[in-house]
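One structure, pasted below without further comment.
Every protein chain of the complex appears in place save one, which is left out.
Should a chain be cited, it is by its letter among A and B, assigned in written order, with residues numbered from 1 in that chain.
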Amino acid sequence: MQFAAGAVGGTLLTPLPWKLADDSAVWSQNWSWRPSPERGEITKVPSVCTLCAGGCGIQARLVNGNRAILIEGNPANPVNEGSVCALAASALQFLYAPYRVTQPLKQTKKRGDKTGFQAISWEQAQTELSKKLEEIRGEGPHTVACITSSRRSSMDDLWAQFFNAYGSPNLFKMPSECDASKSAAQLTTGNSSTFAFDLENAGYVLSFGANLLDGCAAPSRASGALRRWKKDRYPVKIVQVESRASITASKADVFLPINPGTEAALAMGIAHLMVNGANYDAYFVKNNVFGFEDWTDSNGKKHQGFKSLVSSSAYTPEQVAKITGLEPAKVRELAKEFASQPKALAVWGTGRADVSNNTYHELVFVALNALKGNLKPGGLIGLAPKAPLSELSAQKDILSENSSQQPRLDLAKSQNCPCPQNGLYGFLDAVSSGPKYPIKLLMVHEANPAHCLPENKLFAAAAEKVPTLVSFSSFMDETALQSDYILPDHMALERFDDVIGIPGAPYGYYAVSAPIIKPLLDTKHTGEVLMKVASTLGGTVASSIPWKSYEDFLKFRVEGIAKAKAGAVIDKPIEISSIKAGDPVTSNYSDAADLFKKLKAGLCWHDAPSAVTFDKTTSGKLELACQSIGKNAQSSDDVIYLPHFAPLKPSGSESEWPLLLVSYSSPRVSCGYLANTPFMNKLIPDSMLAGDELFIDLNPQTAASLGIAQGDQVKIKTTQGEAGAKANITPAARPGVLYIPRGMGHKAYDEYIGNKGVNACQLMEVQLDPVSGMGTVWATRAQLRRV
Amino acid sequence: MNEEKTSASGKVVGVLLFVLGFAGALVLGYLVFPNLLYSQKLQPLNFSHAAHRDNDCDSCHKFRPDGTYAGIPKISNCKECHESAQGNTEAERILVEEYVAKDREVPWMVYARQPDNVFFSHAPHKGKGVECVTCHRDVTKEEKLPPMREDRITGYSMTTMEMTECEKCHSAKGVSNNCEVCHK
Partner (left out) sequence: MSEKGHAQSNIRLGMVIDLDKCTGCGACSAACQAENNISFRPDESNKLRSISWMYIYQLDNKKDYPDYKIAYLPRPCMHCDADHHSPCTFVCPVNATTRDENNGIVTHIYPRCIGCRYCMVACPYHARSFNWWDPTWPKPMTSMLSPEVSPRMRGVVEKCTFCHHRYNKARAKAYVDGTDPNKATYNPACADACPTKAITFGNLLDEKSEVAKLSKDPRAFRVLEKLQTKPKVYYLSKQDWIRNLADNSLT
């Protein structure tokens, strides 16, 4: 008793009870299951982002040099000037994604069965691929095909080199907005380049459906342009023409709502008023434009010119108003304003960076700018200059020589479009429907056509006919899941890569993306896999691809720039848009090694813009009458040579399908090869997604006529497919038109990414452009009902 | 009488018992308890600060250009002198063979490690003239690293400074005690 009392008394005088009490309090706040981020030195590693084509300079923050914790913008880069987009800010969620493919896999069961993938070594993977390619080569190398990313990089050229040396013409790129611009530049100027827009120096911007702020092909540059337009003094007036009250429309000073896909009609209407009112750059047109007046072809046959076409009664304000849904007065007002503004620029787009445009419409916008004189030297439109990278030339042996007689599969039809381009759709169509020759091996690199190609069922149908499908994806995406082999590439931040030009930018741009971190998994650079396979195949294939590493290959490419002593590296912040065509840019690197060192350190190379040249056309002028269209033409109508409004009618009848479905892109949803990240999922507004249900946007009027209330469960049916969704009633939607966001509805990946909403691509109809053969997407006929 | 006796001797016994219990508790509380509470862990190899007396403290314990403090140096720092063995002690052998040669970091245990929610920067303290020994042990003559004593309940090092200590000094010196000054 006393002992206990003494013990208690004594204990109370010692730190024991107090320390125990304190410790248990501290212990209760220990949350041992909560991760404790490793500490250490934080360093910054510069690089260049290759997640999209925008070409932004980035820098990664690393802890102890081996753990990346943040991607931020590189202030030294003139394109993004230190900023990043939501996708790049969450880029590390791809690097550390649970759905990455950790090593080469081979499908041992039925395609698409996740449990059937068996891990194999790189040795085995490369041997089996080489063996297949070797076997097929003996039987006819043209039966191998590949689909790669639409992003412009040296990887394209390496693929092309491999295919040339191996002997197959069947190399395709995923569709892009630039495809149509390339066709238009080819037809009107004879240059195989794309048109470039001097957004930053325009004084008035008339945008025909260009989704500048809704996730366009070069988002950082568009954001930079917006910042310059919204300056305090003399802000630049922006006019947005499209059917949806989009973000770009809301940021614009004026929003002109029109029927979907009728932008070109409005442009023709403006051109009509400019021509009839003689309110255009007559000097430029007279001296530099062919086909404006009536023209005579080489056979002496007379043809109608653009002037007589556009000034005809088909494009009066009243006619145009009927097509577009605008008031005739609005058309007149707009034409007057556009014609009178000294630095007015017309830009255009499809509203989606990964969809090509109708070639005739592309030509209409070129014509409108030509009337404005924007294509003259120093004007607001130029041609995207090319970095003088070392050219590749493949050596051919008898096999590749023989197979080069074989036509590319999309062109192997009896009837062909006059100016064929990147004909991925034609190819897929051919493969699935009894082709001229079979495709025995299809490779897919940095692309996910099974999900994000509009009308993605075409890929599925084609893939079924191909005995071996190889994916090089870093991720277990929908296409990888359907593949027989997956040979995972490094993730973008782990590998060497490059950016050749920024889509639509007038200045020359080249940047090397160096890895910020050592590869985390058992992956291999696809470029290096190609090099290994080529050396196994031996002969001219091996000698055409002599490099041992992708870094060596890039060094070789950069040598071309150094040899030409072209352009300069940007080592201090500059206003890149202030450089005009023809301005001298003095090189500031000593040799190729020095240039590569600087590029590897995250600095970018630039060159002055190049003006549009017309010396490659037969007339030596800008050709508004595109004579080459006549080649395979089925019509003898003169209009086929000229820019005109030529909508591709969606299939189905209006009475059966009373509504139109239009897809749109959002800067908060990644809709290309890369899926959304968990960070970006937080950005998706609750008017777009609720749980796993996607919302379809419709106008209150449309909703009232269909008896649909906000949040109702609906079924959407288009001529292509059907899906369940929820209704979001919003005045952003045009009456009679439904809008669906792109990039949702993934079936692969993990619980954070997959099974959210509907994939818009499965509902969209693709129509082949008669001039270029490329797939265009505007609107699809649809029905909507409450369920 | 008996009762008295008993009670008298009982009292003595009682007092004795009380003293015994009291003393026992003190021994337990002051001597046994700390040894029970704190584990003793040895560092991966011994480091003699005394042997490095010729160097300045900040040739190893330095500030990085971004203002953060590097604390215990990295193996690259050791490598500057210890690319090959500088003597024939066991510690030297372990350092060179296990870490320098293999380019691995030594997993030193930090005596003053603070939890994740604490932000501590040496820069303002040094800038305001606080000496290292105000908070850390004097290592100038230390031949042998002391064992790391870790609280078995909380997992903290015995020498981790507690918040009250920080606060006392801050208020004595008129420095802000606002939460975000020291928490992240």
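The rule is simple: a residue touches a chain if its C-beta (ideal position, glycine included) is under 8 Å from a C-beta of that chain, and two chains touch if they have at least 3 such contacts.
Keep in mind that what you see is a predicted model, and the values were worked out from it rather than measured.
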{"item": "Of A:P17, A:G82 or A:G539, the residue in touch with the unshown chain", "value": "A:G82"}
{"item": "Residue of A:A344, A:A463, A:I502 or A:M680 in touch with the missing chain, whole complex considered", "value": "A:M680"}
{"item": "Contact with the hidden chain (one of A:L16, A:V48 or A:I71)", "value": "A:I71"}
{"item": "Interface residues of subunit A (partner: the chain not displayed)", "value": "29, 31, 33-40, 42, 61, 63, 67-73, 80-87, 89-90, 92-93, 95-98, 100, 213, 219-220, 223-224, 226-227, 230, 245, 247, 249-251, 255-257, 520, 667-668, 677-687, 689-692, 699-700, 730-735, 750-752"}
{"item": "Residues of subunit B (touch criterion as defined above) contacting the omitted chain", "value": "63, 65-68, 115-117, 119, 121-124, 126-127, 176, 178-181, 183-184"}
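In this text, only the chains that are shown with their structure count from here on.
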{"item": "Centroid distance [mean C-alpha coordinates] between subunit B and subunit A, Å", "value": "57"}
{"item": "Residues of subunit B touching subunit A in the complex", "value": "13-15, 17-26, 28-30, 33, 37, 64, 66, 68, 70, 74, 116, 151, 153-156"}
{"item": "Residues of subunit A defined as touching subunit B within the complex", "value": "1-11, 13-16, 19-20, 23-24, 26-27, 30, 36-37, 41-42"}
